[in-house]
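The complex is shown incomplete by one protein chain, all other protein chains being positioned as in the whole.
First chain written, first letter: the chains are A and B, and each begins at residue 1.
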Amino acid sequence: MTTRDWKNLVLGAVLLGIAALLPLTGDAYAIALGVNIAMYGVLATSWALFSGPTHYISLATAAFFGVGTYVTASGIDVLPYWALPPLAGIIGGILAGIVGLATLRLSGVYFVIFTLGLAEMIRQIVTWRQNATGHKGSYVLTDLTENHIYWQLLGVAALVYLAGWAIGRSRLGFALRIIGDDEQVASHLGINTAVSKVALFIVPGAVAAIVGAMIAPRYIYIEPSTAFTPMLSFQVVIMAMLGGTGRLWGPIVGVIPFTLLWEVISVSFPNQTTLLLGLCFLLIVYLLPNGFVGLFQKIHARALSKEAYQ
Amino acid sequence: MDIIITGLLLGGTYALIATGLNLQYGVARIMNLANGEMLVVGGFTAFALYTGAGISPVLTLFIVAPIAYALNWAIYRVMLRPLVKRAKSRGMLEQESILTTFGLSFTMVGLMLWIFGGSYFKYSFLARPFVLFGDNYGLNRIVAFLCAVIICGVLYLWLNHSRAGMAIRAVAVSPESARLVGIDVPKLSAHAFAIGGAVTAMGGAVISTFLTLDASTGVIFTMKALIIVIMGGVGDIRGTIIAALILGVGETLVASLINPGLTLAAAYGMFILILLFRPQGLFGRKPT
Partner (left out) sequence: MRDGAQVLSLRGATKRFGGLVAVDGIDFDVHEHEVLGLIGPNGSGKSTTLNLISGALAPTSGTITLRGAPISGQPAREIARRGVARTFQLVRLLPSMTVLENVTAGAVFGHRRRWGHAAEAQALAVLEKVGLAGAAQSRVGQLTYIDTKRVELARALAGDPEVLLLDEWLAGLNPTELEQGIDLIHKLRDEGRTVVLVEHVMDAIRSLCDACVVMSSGRKIAEGTPGEVLSDPEVVRAYLGDDNA
């Protein structure tokens, strides 16, 4: 590790430490907002780990998230709570592996189509099983407060950043960047493209399931339509795109302003949320295709070339 | 037997929707995730005209088609053409068009929620039984099927036997070569995208006669249309029709034998089989 790596590590730890102090304010509204930011931050960052370098757009976040909430919902009476998020991670990872094996050997379009409807399909199956067994939803009653959920999510965030940092320095991370640039070149260099893609897709799958499992106590009552909301997949893509996927810190830079903006929108225009979400997304795709990261790099490059002239 | 006929009747309308998507993806190279929303727009128009002015959905088709054509043409020119221009490769265009149309689909759902609200839309049109091979079927389903057959048939003949149709097929095979023989590819792509949208919207008007729609059902139809297009092969109208009929029958089988709430799961099951065993489509040749 170089001195720069150490610096970044210490900086990250300090920022997370400061963020962890938020519940001490005792402001319930701020903490609720903090939970949202932490949740979207973790989801968007892990999403970008795979979709950033490969350019394969995953629309399946809601599916894995929903599976995670259902792990908590159905396991809370049987297992101690602390066992559930890891279990959700394993199940989410396996599911992502299966989805990856079925679609990632083929072109990107198949992957997008498959992930587009995955949440809806799992929702149908869960609803069907529930109807067959006769109960519609389930209660998750724990003594966990918003503060606990917040701290748990920050812990996952730390893990995701460490994982992202490690992947960025690994052969796997390098292989994924090559695949994202030119898949044919990648395979002619000796990279097993399918295995690399599936291996990395497991990460956001597992993380989204863990987050779902941790958020479940917040919902208290869980039914398929709340657990598998397609809006979630969409929000995660928007926020990650807004921040930019080229850097590890990109998505969180998109998550914070967007979550705040979203707060304003859902309070002031409760009936137009979907419309405004769609319009925001179009604006980002057209005006900021590389997000804040891209904007930052452009300004940086311009500053550098100016220096060179002087 | 009645399951199969019901399935075929449903598959006929699916063929119409998927043919629209296939024109958009196969010719204009736009993977349109907002296709289902265009369908819902068609369905809502039929609903509004029937309940408001008593206009038969069959007549509505002639109103929906030109409006949807114009709307889709404008969408292509304003939103998608810039993407086609800035894309460096087909892969990049695919990715950008997926993102854009995904945003568009949410925007359209949002608009419809705003205008029509979140409730279900259903009206009763020709809801009389009709006896076919000794079983009862809804007359509306039969009429819908016939409409779909006529529209698909006209489209098929036009694509295969007219000069413009041939140019469109040429663009589908190779935009580069089409340009070399003097075909105006951007113009035809816009044309194909608009026709595709119009066909899908007509499909929506037809399907609204016997299915309940709401503002956010579009994505389910997008999924089904995408699965059909992959199954039948991109750019292959005949394959699309056969795949649509298979999906219609398969779905009806699952719905009537297991549970009506599992139609999308059934479609997915077929999709997985295709992905595992014939990713080039049912009738496609192995890519070389």
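Just so we're on the same page, contacts are C-beta pairs under 8 Å (C-beta built on N, C-alpha and C of every residue); 3 or more make two chains touch, one makes a residue touch a chain.
No experiment lies behind these values; they were computed from the predicted model shown.
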Contact partner of the left-out chain, one of A:128, A:151 or A:174: A:174
Chain not shown: contacting residue from A:3, A:133 or A:184: A:184
Missing-chain contacts mapped onto chain A: 171, 174-175, 177-178, 180-182, 184-185, 187-193
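Keep this in mind: only the chains that are shown with their structure count from here on.
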Residue numbers on chain B that touch chain A, as the complex places them: 31, 33, 79, 82, 91, 94-96, 98-100, 102-111, 113-114, 219-220, 222-223, 226-227, 230, 259, 261-265, 268, 271-272, 275-276, 279
Residues of chain A defined as touching chain B within the complex: 55, 57, 59, 102-103, 106, 108-110, 112-114, 116-117, 120-121, 124-125, 127-128, 131, 230, 234, 237, 241, 271-279, 281-282, 285-286, 289
